[in-house]
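Left out: one protein chain. Kept in place: all the others.
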Amino acid sequence: MKEIRIHGRGGQGSVITAEIFAIAAFEDGKYSQAFPRFGGERRGAPVEAFIRIGDKPIRLKSQVYNPDYVILQDTSLLQVVDVLQGLKPDGMILVNTEKSPEELGLQTQAQVITFPATQIALEILGAPITNTAIMGAFLAATDLISMKSLEPAVREKFPGDLGDKNVKAARKAYEKMREAL
Amino acid sequence: MTMGTKRVMEGSMAIAEAIKAARVQVISAYPITPQTHVAEFLAEMVANGELEAEYLKVDAEFSAASVVFGSAATGARSYTASSSQGLLLMTEVLYNMAGMRIPVVITGMNRSVSTPVSIQPDHQDTITFRDTGMIQLYVEDSQDAYNTHIQAFKIGEDRDILLPVLVAADGWTISHTFEPVETFPQEEIDAFLPPYNPLYKLDPKEPVTFGAIAMAHNLMEFRYLHHQVMHHAKKKVEEVAREFKERFGQDYGGLIQEYRTDDAEVILVAMGSLVGTLKDAVDEMRETGTRVGVLKIRCYRPFPDEEIRRVLSRARTVCVLDRSISQGYGGPLTIDVKAALHNQRGPQVLSFMAGLGGKDVTIESVKGIVEKAQKVADGIPVDEEPEFVNMNWNIV
Amino acid sequence: MIPEQELFAPGHNACAGCGPAAIARLILKATGDNIIVVSPTGCLETFSSLYDLSSWEVPWMHPLFENGASVASGVEAALRILGKADIPVIVIGGDGGTYDIGMGALSGMFERGHRITYICYDNEAYMNTGVQRSSATPYAAATTTTPFGRRSIGEDRPKKNLAAIAIAHDVPYVATASLAYPRDLMNKVKKSLTVDGPRFILVHSPCPVGWGFDSALTVEVSRLAVQTGLMPVYEAENGEITKVFKIIPRPVEDFLKVQRRFKHLFTSEEGREQIELIQAAANENITKMGLAKEPGRKVKVDAS
Partner (left out) sequence: MKLNVGAVCGPGGSKKNKTGHWRSFRPKVDPEACNGCGICFMYCPDASIKIVDKICIIDYEYCKGCGICAHECPRDAITMEEERK
């Protein structure tokens, strides 16, 4: 079983990202579970969401303490939240930023990948709505969920034209990440 | 056996899907976290015409409960949901509808009770309904929530039962968690759950008086009859769960559910979403040879005392995990389990306060509980007072 | 003609001369038997619904004290979804269950626009529990919780104007009525059932025991309340007062002096002053609502 923690701010779609991952993993024939940190999401406030993906039904209901992966949607959170907390040494953190891992200076054994999701979002969606670009990048970096399954999951949540654009953003990010790795 | 459609959805949606599948006719609700998503999903279903129901948005939970009380008495299948303070505000109506034998299904989306203010999950709210005379079922996950809500109508509306049924589901852990849930075709649900056919209803064609006054010569007799029906409901809960399993292949237990208890020396007893974590913990501990199992109590009222006795009398130590507290005595579930084992040469019962106000219970914490139980089994003395699990002792 | 069919059966345990009992009977004569009645807790509920000795010949439900309006809302919603919206729903509740503990539920019922006639029989205190004051108790009335004493002239607050509160909810039909004028009361009940939306009828309901008068005087006391201007009888449709029952005003003493609850006003020094205040309130009702009948024309016919 793999565990993912997403850090974002209220309104940035961390919970919906977790939900889409859970749907997509299930499409892949895996078991999944996604949940927010309990207690009222307020726009702008730091929020966390969690995903579990495994090959057996997931019965565990406790919170995630030692994630295999961390996704950071917004580097301004580095000042307020310990995003590395509990991250497994052989894990990975994916950060949405134009900076390099060195510039971020994160103190961790885990792999650090930085990715300019905001840029891609602005380019394709015309707005800094970063979750689908981050999803694409995450998929390319981990192979945890297939792109084939992510697309319908994205469309389920964003119907119509918005869905097309978001799928495009995810795909673009996916390809970009694949090239880089 | 019917195959359903499995998809990832929020626990609240699983409940809303069940309410839709049950063809509920009158819904009334008032917003409170973490129940709100259910109220919102149902509003959406009614707004889209997916669900043919009257949906009354009311001035308080007291009115929400009252509305469904009135609509069920008129013969419409009726439903409401709430959490915490909102549930407590309904309390008086719940006693009322149970005594009047009006079947309504109510979701108690579990949340702690003020004060201190908390929107985190525990069972403090619904546990106070112990003596309302309602049937009370606690669910383990979203699938269980879906199944149980559909079963609840069948149990409550049965002519031999006629009681409101409370389905308690942990707030957040179930309400706000996305996981795969299998839902079933409408015609299959219809075949399982026929339309509500009340014994009595408000109808000018056959006028009856609801809510009459009893006196000293018959009040206790009415209580006795209600108590008898609750006993009878034990069979009905089992029967309906069995039929659901046969039709839909879903098995979350009837009154109780045993997990690896056959040869267990230590048995963990709990209700609600904690059970999933306990099962995982048991699997891990079994790998290292610890003989431990789980007894889930799915039906809290009527209380399955005989069934519990049958399972627990085989164990050496029983650990009851309570998600609520009766201040000044301890865990309500522990008290009931101890009472069920009274006069038995049975296991020692240890009490654990776990998961109050959203305090997390991890596999590690469960291992700690089992270690204590093993000490008892080995004759090593332990503190017999209820243990508060994962306490932050620095601040008390 | 008043129907002979009795839908509120005798054998109930109301006190002799009970106003609410007389009123409940008249209401059902007005509605006929195609009706569903919800009654929150109160005298009426208590004396009419001993197990297996119900006085109700129509479908009737007593839920609790504070939820008559909400339960009726559920009944009405159920009738709608069951395709039986042609069955009217009424609530008959006392002042405690309406003015006080049931106020929130009533406001909700109004605001949601249910087709329900809510009838409040107003006996101006908690008679069921032994005459404690409610927010419907009139100024200066002595009750068991507002006794007359060295530092008390009885109830120290004026009666809550519930009909005005109903009107403020934009309830399409609001009426007040009195046992003394049964045909008017019955007509209002009947009319209300034809109105689309919520309706509210406030019926002044004297209580011989709580107010302290001979049981034979129930109707008389009811009539005096109207004729002194203390109980204005009117109709308001869509927020406007459309009909007022005209009176030739009598002094408030006529109403007050026949009741034990106001006896202290006639035996104490400060009583005179209080009576004047009550008279002033009645006068205000009379002026504001135009209750007084126009004086008859004075005509002198000359011989030439």
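Here the chain labels run A, B and C in written order, and each chain numbers its own residues starting at 1.
Keep in mind that, in the parts below, a contact is a pair of C-beta atoms (placed from the backbone, for glycine too) under 8 Å apart; a residue touches a chain by one contact, two chains touch by 3 or more.
Fair warning: this is a prediction, and the values are worked out from it, not measured in the lab.
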Chains on display which the left-out chain touches in the complete complex: B, C
Of B:A212, B:A241 or B:V292, the one touching the omitted chain in the full complex: B:A212
Among B:G99, B:G330, B:G346 or B:G368, the residue in touch with the chain that has been omitted: B:G99
Given C:H12, C:R133, C:K188 or C:H264, the one touching the chain that is not displayed: C:H12
Residues in chain B touching the chain absent from view: 99-102, 162, 199-200, 207-212, 214, 218, 221-222, 225
Missing-chain contacts mapped onto chain C: 2, 4, 6, 8-19, 21-22, 25-26, 48, 50-58, 179, 182, 208, 214-220
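Operating definition for what follows: only the chains that are shown with their structure count from here on.
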B-C compared against A-B, more contacting pairs: B-C
Mean-CA-position distance for chain C and chain A (Å): 65
Interchain centroid distance [CA atoms averaged], chain B/chain C, Å: 44
Residue numbers on chain B that touch chain C, as the complex places them: 25-26, 28, 52-54, 56-60, 62-63, 66-76, 78, 92-93, 96, 202-204, 206-215, 218
Of all residues in chain C, those that touch chain B in their complex: 33-36, 38, 45-46, 49-52, 54, 56-64, 66-67, 70-75, 77-82, 87, 104-105, 107-108, 111-112
Residues on chain A engaged by chain B in the complex (per definition of touch): 18-19, 22-23, 26, 31-36, 38-40, 58-63, 65
